[in-house]
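The other protein chains are all here in position, but one chain of the complex has been omitted.
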Amino acid sequence: MSNKEFNYYINGKKSKWEVIIGLEVHAQVSSNAKLFSNSSTKFGADPNSQVSLIDAAMPGMLPVINKFCVEQAIRTGLGLKAKINLNSVFDRKNYFYADLPQGYQISQYKYPIVGEGEVFLDMPYGAKKIGIERLHLEQDAGKSIHDQSPTKTFIDLNRSGIALMEIVSKPDLRSPEEVAEYIKKLRSIMRYLGTCDGNMEEGSLRADVNVSVRKVGALEFGTRCEIKNVNSIKFIQQAIQYEAKRQVDLLEEGKFIDQETRLFDTKKNETRQMRSKEDAHDYRYFPEPDLPALRLESNFVEEIRKKLPELPDDKKKRFVNEYKISSYDAGVLTADKETSDYFEKVAKNSDVKLAITWVSGELFAVLNKHSLSIKDSPVSAENLTKLILLIMNNTISGRIAKDLFEIMLKDSRDPKVLVEEKGMVQESNIGELEKIIDKVLQNNQDKVSEYKSGKDKLFGFFVGSVIKESKGKANPALVNELLKKKLS
Amino acid sequence: MLIYLHLPLSLMSINKETIKKISKLARISVSNQETNRLEKDLNSILKFVEQLNHLNTDKITPISSVSNEVLTMNKDEIKIINEKEDILKNSPEKNEDYYVVPKVIE
Partner (left out) sequence: MTDLCKLTLVESVQHIKEKKCAALDLLNSYIKRIEKSDKLNCFNSKDLDTAIKKAKSIDEKKDFSKILVGAPIAVKDLFCTRDVKTTASSKMLENFIPTYESTVTQKLWNEDAILLGKLNCDEFAMGSSNETSFFGNVLNPYRLNNDNLVPGGSSGGCAAAVAANLTSATVGTDTGGSIRQPAAFTGIVGLKPTYGRCSRWGIVAFASSLDQAGPMTKDVKDAALILDVISGYDEKDSTSANKPKTSFLNSLKNNVKGLKVGIPKEYRVENMPEEVNSLWQEGIKILKEQGAIIKDISLAHTKYALPTYYIIAPAEASSNLARYDGVRYGFRAEGKDLTEMYENTRSKGFGNEVKRRIMIGTYVLSSGYYDAYYLKAQKVRNLIKTDFDESFKDVDVILTPTTPTAAFKFGEKSDDPIAMYLNDIFTVTANLAGLPAISFPIKFNKDGLPLSLQLIGKSFDEQTLLNTAYSIEKEVNFKSQVKDWWM
């Protein structure tokens, strides 16, 4: 498998540098209501229409935690093979910002709900383990809108109070590619679990990226910078590339790196220091006095564990063993849960090899072309299964199957019906086939003589011509058999 | 009435620079005159609270609450439909849809 070598280094003018990356991923819990209030989390609502008195931090309002969000954090922790802490504590992180109504964010600091865990990445140079430092629950802030007035900022608190899981990795990532794989893997695990929809365009998944550099071979970490709130994999990769280069240039000029918070300007493709964060932050964390500690019964956790679905790594292993397919194919087919479900439905009821060919071939091509997700696939797993069965029982040829598939993209009726209606059934009647063969041989007498005088290669030409003459319907196996007899 | 003013030497004391720093953190601007008074008041409060340094608490567990309550949890239900009018009602700068603040530059 490891036919390639890891090779992400920054070549400075003086030395070769390694990039050290750690990620703080903020994943929005897929819940109906917010973490500490009963208002909706639905995306795209009118401004400030999903804000309760609690979310707006009116005087005297108190938080009450949403049990489902706690369960989702535990599920996610279990999916990351992490330690679930039966005692955890909510803290207040104090800072002022226009879209932070309470003047503090309720988060978890010293005692997070989930401790250390791990995630495995399939890299071209082998499997790589990325350590998870912790996962904690916290509230999201609102949204500041800067572009509607030249002198004012508008505040929409619809997001305020939505539950986030902050997943903190160890500084184990070494390249933009690994970071991309890591995020995809996290997203895949959470989608399998149903704990986060992973939708980066809607902000359900954002990352703070910690970047530092050190000379290859050095043991100590360099000073890191945190790039805040980057919300696409592409931008995260670009931000890392830019930031690593910036740090190398500074260090090679003999300058120091300031530990600071930066933001990524997607238009200029550069990171820069955040102006609003100029004064050093001192969050004055302390235990949230409005919420008793979160004490969990081990039974509560075990019940959740029992209900965990099969996760991508396990499913991939099973696919390799059960369907005897390559690790690569298994990886592709299990990358997201819907695809793996789709594939299994087809494979279980038809033929594994054909299922792989059709799912990762024709189907993926169509989905990619129209950027559709598999759950919006125009061809259902049932119908694709039926199509493969039609091939297997010789009702249609492989060639016809492709035409049929094209029709199925627009017509969701049973493929059997379509085949009959469009007269696509494979011709297997020997009498009929012989007629066609005779006609082809008749029209190509010169080639028949050449063949008989030893030009074996022409056999393919006869097969092709017969199939063409039958408008693709002739059963290729039968054509072969009959032609051989006729030409001998 | 001087009851407990057997005070230890202060371990730390607040100077004007610290006052400035705290006032920044707390988002409360203080005039120079106020700084002088605060310096005096805060130092006397700190001196007072530093009596705690007489106690050895190495083996003591900190408690943040005296409540023995177990954290009660809500169901994941939407009960708040749209309180926009209520939450915007008292806002200092009126706008139908948003809270409005001076321009923020990130």
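By letter and in written order, the chains are A and B; residue numbering begins at 1 in each of them.
Methods note: a contact is a pair of C-beta atoms (placed from the backbone, for glycine too) under 8 Å apart; a residue touches a chain by one contact, two chains touch by 3 or more.
Worth saying up front: this structure is predicted, and the values here are computed from it rather than measured.
Visitor: Just to confirm, in the complete assembly, which displayed chains does the hidden chain contact?
Guide: Within the full complex, the chain not displayed touches A, B.
Visitor: Residue-wise, where is subunit B in contact with the chain that is not depicted?
Guide: That gives, for subunit B, the contact residues 1-5, 11-12, 14, 18-19, 22-23, 25-30, 38, 41-42, 44-46, 48-55, 57, 60-67, 69, 71-72, 74, 83, 86-87, 89-93, 99, 101-105.
Visitor: Across the whole complex, list the residues on subunit A that are touched by the chain not included here.
Guide: Touch set of subunit A with respect to the missing chain: 53, 56-65, 92, 94, 96, 98, 101-104, 153, 155, 282, 284-286, 289-292.
By our rule, only the chains that are shown with their structure count from here on.
Visitor: So, what's the distance in Å between the C-alpha centres of subunit B and subunit A?
Guide: The separation of the two C-alpha centroids amounts to 43 Å.
Visitor: Could you list, by residue number, the parts of subunit B that touch subunit A in their complex?
Guide: So the residues of subunit B touching subunit A come out as 24-25, 27, 64-65, 67, 69-80, 82-84, 86-88, 95, 97-106.
Visitor: Once bound in the complex, which stretches of subunit A touch subunit B?
Guide: Listed in rising order, the residues are 31-33, 37-40, 46-53, 55-56, 58, 64-70, 89, 96, 98, 144-146, 149-157, 263, 274-276, 279, 282, 284, 286-287, 289, 291-295.
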